[in-house]
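A single protein chain has been removed from this complex, and every other one stays in its place.
Chain lettering (A and B) follows the sequence in which the chains are written, and residue indices restart at 1 in each chain.
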Amino acid sequence: MDAISRTWSATADAHAPVRFADACLRGAAQVMLQNNPVTGLLILAAIGWGTIRTGTAEVGAGALVGLLAGTGTALLLRVDATSWRQGLFGFSPLLTGAALPTFLAAEPVLWAYVVLGAAVTTVVTLALSNVLNSWGVAALTFPFVLTSWFLLMGAYQFMRIGPGALSRPALPAATPAELAHVPVTFEFLATGTLKGIAQVFLLDDWVSGAVILVALAVNSRAVALAAILGSAVGTALAIGLGADGTAIGKGIWGFNAVLTALALGAVFYRPMPAVAVYTLLATITAVWVQAALTTVLAPYGIPTLTAPFVVATWLFLLPKRHFAPVPHHERHGDGTMLSTPAAPPRRS
Amino acid sequence: MDAISRTWSATADAHAPVRFADACLRGAAQVMLQNNPVTGLLILAAIGWGTIRTGTAEVGAGALVGLLAGTGTALLLRVDATSWRQGLFGFSPLLTGAALPTFLAAEPVLWAYVVLGAAVTTVVTLALSNVLNSWGVAALTFPFVLTSWFLLMGAYQFMRIGPGALSRPALPAATPAELAHVPVTFEFLATGTLKGIAQVFLLDDWVSGAVILVALAVNSRAVALAAILGSAVGTALAIGLGADGTAIGKGIWGFNAVLTALALGAVFYRPMPAVAVYTLLATITAVWVQAALTTVLAPYGIPTLTAPFVVATWLFLLPKRHFAPVPHHERHGDGTMLSTPAAPPRRS
Partner (left out) sequence: MDAISRTWSATADAHAPVRFADACLRGAAQVMLQNNPVTGLLILAAIGWGTIRTGTAEVGAGALVGLLAGTGTALLLRVDATSWRQGLFGFSPLLTGAALPTFLAAEPVLWAYVVLGAAVTTVVTLALSNVLNSWGVAALTFPFVLTSWFLLMGAYQFMRIGPGALSRPALPAATPAELAHVPVTFEFLATGTLKGIAQVFLLDDWVSGAVILVALAVNSRAVALAAILGSAVGTALAIGLGADGTAIGKGIWGFNAVLTALALGAVFYRPMPAVAVYTLLATITAVWVQAALTTVLAPYGIPTLTAPFVVATWLFLLPKRHFAPVPHHERHGDGTMLSTPAAPPRRS
């Protein structure tokens, strides 16, 4: 495996088209914060399988076009080469490209929308990264969220673009009587939890979720574990609080919890008991924030996308600089927290 | 008094439980930006009296639980010890703990909500402080506002949590015909103004307001004066512009004005004529912002909480770094403005 990996890297260094393909594969993996072309390849396979199986091939095509257009735009804008090679300019445009065909009925101009949306997502990635660098925090998927919200909400003003699969704009109901009952069976929980992973890519398909889980395990077992636990926590909490059963069954209450658990529990902080507790609180917060944003967006009929993940993760990443005088080690350039007090105190 | 104060401090230094109690008392006082355990004790007494008198003991209990849980969470997160001792991690969770039982009917899970809400408020305090430190501005009560908004707005998505005392979601009415008439009598103005102070803690009780006024005067007469003047300005402006009389009578148009007047007129800037004029403009702005946010939140049926105070105070604190080349002195590490031109010019 290591030899193959070295050969691939050397080939990518030498040939521009391979380098571009490598950046795109890593871009697909970076949606789940992984920097590994094999993980990306498996994720693209999951997207292909899932969208064909659910009869939404245009969503899969949109994801691919978004990934290519966003990564290409970044090349034209001559962004930082190292970040580009790690796929950091591919993941948000991929999601923009998947979201637009999912929610809009914009037949004649849809593909212009996808390409322009992916290009703008890349510009927004640069803009938000510049702002957030001040606090050492990543933009995560917020460039995708912001760009897609603009495009989806704008649809109401134009006759040539239909709101397609957007919900009907409505004020939040004080008595949510129409919520569906949840059949708490093993099958419901298992498929709901796997769909929670698939919904990161807007896929309502548990097999795709399982493939993505394998894709994560290829790169890191801790990340795969955090993903499945996050989805389970989100789904269980939604059942416990009495959310709509249909949405729970589709994995809607899982995907933000998946990303939050994975980001805090296995990527930005070093896995350890205190971090696990902290990550659990963050994952619960992501579910709350998702409920709140669902209410906020109800009058516009648009989805929260991954905004709850971004908000919860930012809120639980930003305090790290305040843990002084707790001594802390750095990791991945992102810092760790609540570590053993052996190292000398440090304020970043 | 000074001897008692020294004894108390020495006891707190020596014994962890007393230190915790001291931090909690100061936390209650910090809602009004005061660092004084006696002020905190009187404020807790006012909350106890007010909530029992108005038959809302669960609000008082929530405030206490929030204060303890928030201060305790901060201890677990090993925050900066000096800030913790000053009560800076207690005031926002106290308010979260008071707000949730006020607005939600969440019987079985209410207390889990209060404890988790207080813990998350502490994390948000750390996050926002990190961000706002870039401009030398405090987070004020915004961690409480943000966390409570999330929890209140999320309630619409879950069957097990009822919106309780939240307003019915509605679009803002172009012709607010249902506004109640205001009986402008001395009694109405006096109780309305005192209730404006009590409403900082969500209390609809003028006696509590009077006790809180005494609690402030114990620490600083200038602060008490700014509080009562702020409430009077807010109430008078609301009457003058024709706001709903019932809300005015409950002190709803006073509490954001109270906090803004107190923060700018007596805490962050040194009291002097120019600062008084600047603070008056800020207090009027707080009332405008409260009206605007009331409109913004109408479709969700949730209250502004103290967001208008936070927005107005941030807007009038942030310019301080731009008063150069006006010479200015520093005070409390927060800076003063428009001072006499005796000191040499300084840019912070």
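Here is the rule we use: a residue touches a chain if its C-beta (ideal position, glycine included) is under 8 Å from a C-beta of that chain, and two chains touch if they have at least 3 such contacts.
Just so we're clear, the structure is a prediction, and the values are computed from it rather than from any experiment.
Enquirer: Sort through A:123, A:207 or A:280 and give me the one touching the missing partner chain.
Expert: From the options A:123, A:207 or A:280, the contact with the absent chain belongs to A:123.
Enquirer: Which chain A residues would touch the chain omitted from the figure, given the whole complex?
Expert: Its contact residues with the unshown chain are 77-81, 109, 116, 119-120, 123-124, 126-131, 134, 149-161, 163, 166, 168-171, 299-301.
Enquirer: Tell me which stretches of chain B touch the chain missing from the display.
Expert: Where chain B meets the chain not shown: residues 134-135, 171-174, 176, 179, 240-244, 281, 284-285, 288-296, 298-299, 314-319, 321-326, 338.
Here is the rule we go by: only the chains that are shown with their structure count from here on.
Enquirer: Any idea how many Å lie between the Cα centroids of chain A and chain B?
Expert: Each chain reduced to its C-alpha mean, chain A and chain B end up 36 Å apart.
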